[in-house]
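The following block contains the structure, expressed as structure tokens.
Of the protein chains in this complex, one is absent; all others appear in place.
Presenting chain A:
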Amino acid sequence: MLLRLLPYIKATGLILFLGFACLPLVQMTMISFIATLPQPGTEVGSLTFGNYANILSDPNLRAAFGNSIAYVLINICITVPIAIPAAYAFSRMSFLGDKHLFFAFIAFRITPPVVLTLPIFQLFSALGIVNSVFGIALAHCLFNLPISIWILQGFISAIPKEQDETAFLDGYSRPRFIWTFLLPQIAPGIAVTAFFCFMFSWVEVVFARILTTTNGKPISMAINALFGFQTDIGLVMAVTVASMIPGAVLVFSMRHHLSRGFKVGKI
């Protein structure tokens, strides 16, 4: 009896969870279409697209979107090329201290950002990269690089070792082997890795806050700046809705990679 009901139980469970996941977002979207501050032409409490129009007309908000996209892209462009050889080495080679080094890398992923905020701010101001998107992109490598190595290592380990050996017998050098054979095979893995970098980096606020005191603010900080004596909650919610669109599009286009499954290696 219970067995025949199982598909229905599963569907109900999934729908309940989706409802739970979307409830705050429904509330947010509703408020984003309501005028919450008096503005010429619209009454407070009336339905309006004005909040979204205000995003477009506010140069600070437009710049914030540009900054967020820029630092996430820079971060991915730094993280992925550095993570691939490291993941390859951890997956295929045994070298002095490899296990300890891998654990040390993971340790940086689990280091609370609050712990390192002050010295990172000092270091980056000495390097002159405070208030720039590059600074945030670099700081986010702290947690994105270890997680990328971890994910990519799983993907590389899933590829049979014999293939490497055949290629080396054919006279391929290791870097060339990685470029011509390995990369095309782990392409889904690279996409998943880039997606995780995006996900952790786009929404992060601790480093983004301390590294952008005057300039180069990402969306999260631009939202913070909207809170004040009279907060236009409608605009705040509209900016939040808009900030989620790139991620939602990305998840949807990534669905085949995510649902094809990926392996995670051991520590």
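One rule holds for everything that comes next: a contact is a pair of C-beta atoms (placed from the backbone, for glycine too) under 8 Å apart; a residue touches a chain by one contact, two chains touch by 3 or more; residues count from 1.
Just so we're on the same page, contacts and distances are computed from a predicted model.
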Quiz item: Per UniProt, what's the omitted chain called: "RND superfamily drug exporter", "Sugar ABC transporter permease", "Transketolase C-terminal domain-containing protein" or "P-loop NTPase"?
Solution: "Sugar ABC transporter permease"
Quiz item: Looking at A:Phe90, A:Phe134 or A:Phe177, which residue reaches the missing chain?
Solution: A:Phe90
Quiz prompt | Residue among A:Ala35, A:Ile76 or A:Ile120 touching the omitted chain | solution = A:Ile120
Quiz item: What chain A residues would touch the chain not displayed?
Solution: 3, 6, 10-11, 13-14, 17-18, 20-28, 31, 78, 82-83, 85-86, 88-90, 92-96, 98, 101, 103, 105-120, 122-123, 138-139, 141-142, 145-146, 149-150, 154, 174, 192, 199, 202-206, 219-220, 223-224, 233, 236-237, 240, 243-244, 247-248, 251-252, 255-256, 258-267
